[in-house]
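I have a structure here, written as structure tokens, and I will follow up with some questions on it.
Of the protein chains in this complex, all but one are displayed in their positions.
Moving on to chain A:
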């Protein structure tokens, strides 16, 4: 049972079915999904409250209040309030739009229709109005938007098949039973709403959405704190300066001026000065920083949404940045945690190849006898003669069809086995087409293949299996069903054919089955074994196929023993297992099948490219170890070139610890011996890079760990061993893990490696991991929505991850870093001149610039060019970003913006502020204008400084911008032009005439900026500020070019004649031998089949008509009410919906 946080643990729920009044007493939550935050009335107060909770905004509010104190005020009120209002309005608009979209999507879910029994009638009701205790009628293929208790279904034994794609992305059907007491109640599926709205298992499991922050965010916050500390230091220096100055000069000067103010206390004067300077210098951390960062991220998010190369046309799904605040983190990913099913694989199994009696079918041979890969260009086998074909099935080798036609008995037997030995249920739809209900997609693939080759599984009863063999219906008697389990790794059926022969058909893992073969199979075994290795080498899932002829007598004896065993009370399982062993021997090998667990498109290339980018990929899957390893090989994460693949599969803590220890020993041991061998220079370079981060080992290792072991390994004392081992491995595969474990693994890496993690998945079982990782990605365009809803980014195909990270992520990071560097530089240069000026103006908190300039500098004069750079800049093209995954590394190592970089920017800013202040100071100190007038008046000085500053920072951004689009041109030139036009407007006679107190700089621009010496000063300032930076950058690129620099140079050369870039060849691993048994299979289906529980007595067409249901609905309701009201009182709904 789950409980919500506020209420005490809910031990039981008392619900009276179909009694809304009674249930209302308990005030269970309603079924409305409510994720939006505001409504029209609450928006303003709540939003403002939230905004001022942000430290930055609160800080600026505090400054604003300070400014209103006349003794402290050193800036006019508008210098702070204009940017603050602008920032808050922009954020509010963004919040409002976000919330509106949330509201819209809620509405869509809430308004889905359901049929609810109200007043003894079925009524159409919106899902949001469904109440706890309601009885709901569901029909085939309906959405379910609450946790339900299955009361009854139209299927026999109250079974129902549910698809949990929206929960876990798995499309195979899961069986749920109704309770026996309720199961006889009616035909269609009827369910009792048990948990609603926020109480649903899903909503409770989804956990609180944590507010994700990027590492740049955290760094930025630290830096802002540092800057604030720096600010306080400056303030203190100036305050002390003020006290000293007042003491030595100020008091005398004041008395000379007849300044009638009461004698000031020196310390108090210093104190006031401190606050005044805090106000003036606050522009070091301009309020527009946070907004600009948001705007840039928003821009990057739109680029992701707009990217045609991440649009999946088959499902009409574009990529979507659902969170707009994490983009640059995409450029710093070190670990990718990937789900398997639906993410790496399509969860589609196709029958690819088989080996029958030593001959491989399914391979194409060209004229030279060379094997070629099956390509789409080849003509597939034409199955149209067979009316029952599954049209989606394609096979390219015509020789198998020929063999069937020639009547090769082994081939027939092989296909017959496929048609007989399985747990598939068949059904005919209204069009008379056969529909298979498969419990595992592997089996589906095999049975479908047999069907297309003319061995059509038609129907089954508990005692018989009817198949159509090349046009003739044959009914086999099903004598025994030897079910699958994890130890046996095989399943068998024993059937009697119409001729009366008894046969055992078996399929299973090659390793297991090969031990059971008759000795006469030796040659065939060797051949088939080779074939299986070959299949496995291609990443196919293999099964060995064998049969055995049984004579009546033997079987009867055996069967009797089996019945005894079944009846036995003690050691029943063991006895049965023994009997199974007994009969499944001396098998005759038929061959092997190879099923492809279809990878998503481009997975191999993506994995390769990401690993070149030094991104470690961990596969976390609920699948079995074999399946997981298989996929690991299929998508090249595991290769035979690897020095070792460690498999941790211990069941106890001790075992796990021991295994981990051994693996580590092994790893370091091998490393020691191989390290004095050859080291590739490239590797060496990489080592240097990594050496700070972690110990490195040469050679590739992989770790496979299963869920049980993981549970132990995640315990505190072994955790570090696990982590250490795992991080040294190139690939880590965790199989059979629960959703919670997925999150724990992510958390482990996140916490202890201090690395940026990304989780990608498609189902609800990935939600916790998606939420836990720094970046969560949901595969969209599939039925399941939960992963997408929890994710930060979504797209339809795993392969888009490559583009998202290597192009969008890298650019975002690159741009954000450039932006931040420039922004801090700019504001240091802008603000620190006040500090220098303090020493000349008696520390009186006089600003250097005009108040309007201070107001507009960050939001008008310099905001757009840097935003344009932050949004559009590219160092290398997207194509080169993809072609050279190594370009991604600076992001992982956080090279482009870190504390060191920040200090460089800060030093740059301080240097510029020195040049900005002292060059005009030196020049003006004695200078006069062309008309003999003094130029060193405060206003001219302010205008000169402001103009120099705007020009210097514009030149700087022009140098920083490496990708000059039209927009950059417009913004950069436009900003300078805007500065001058605003300057001249504000200094115009008209403005002064209307507002003499606000615009006292009348005539200043035209008088100052027509002086030659002022332009000489501006020019000199620009040269002195920019040249050293330029020289430094040039030397850096020349002496220590980064990969990006080199590629940029190449790019330039390439542009004229671009050679066709050859894509990296797909590397497929050479064959290797692995056990390939890989059923996505559950135990227990055999029993279901033999008991006939999952079969209808007759085969009525699926009923969906409402009239029919209504006619008998009263009866089952009455029955139901009588029988079940008291038994309903408490339920473990784990039985109802299993995640």
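Rule of thumb we're sticking to: a residue touches a chain if its C-beta (ideal position, glycine included) is under 8 Å from a C-beta of that chain, and two chains touch if they have at least 3 such contacts; residues count from 1.
In this text, contacts and distances are computed from a predicted model.
Here one chain is missing from view; checked against "pyruvate dehydrogenase (acetyl-transferring)", "Proteasome subunit beta", "WD repeat-containing protein WRAP73 isoform X1" or "Cell cycle control protein", UniProt names that protein "Cell cycle control protein".
Remark: the omitted chain is touched by one listed residue; of A:405, A:751 or A:1033 this is A:1033. Looking at A:633, A:872 or A:979, the residue that reaches the missing chain in the full complex is A:872.
When the full complex is taken into account, the listed residue touching the unshown chain is A:253, out of A:26, A:253, A:903 or A:973. From the options A:12, A:572 or A:1050, the residue with contact to the unseen chain in the full assembly is A:1050. Looking at chain A, the residues touching the absent chain are 74, 249, 252-253, 255-261, 276, 302-303, 305-309, 311, 313, 315-318, 682, 781, 840-842, 844-846, 872, 874, 878, 919, 921-942, 958-959, 961-968, 989, 992-993, 996-997, 1000, 1002-1004, 1006-1007, 1011-1013, 1016-1017, 1020, 1023-1024, 1027, 1030-1031, 1033-1035, 1037-1039, 1043, 1046-1052.
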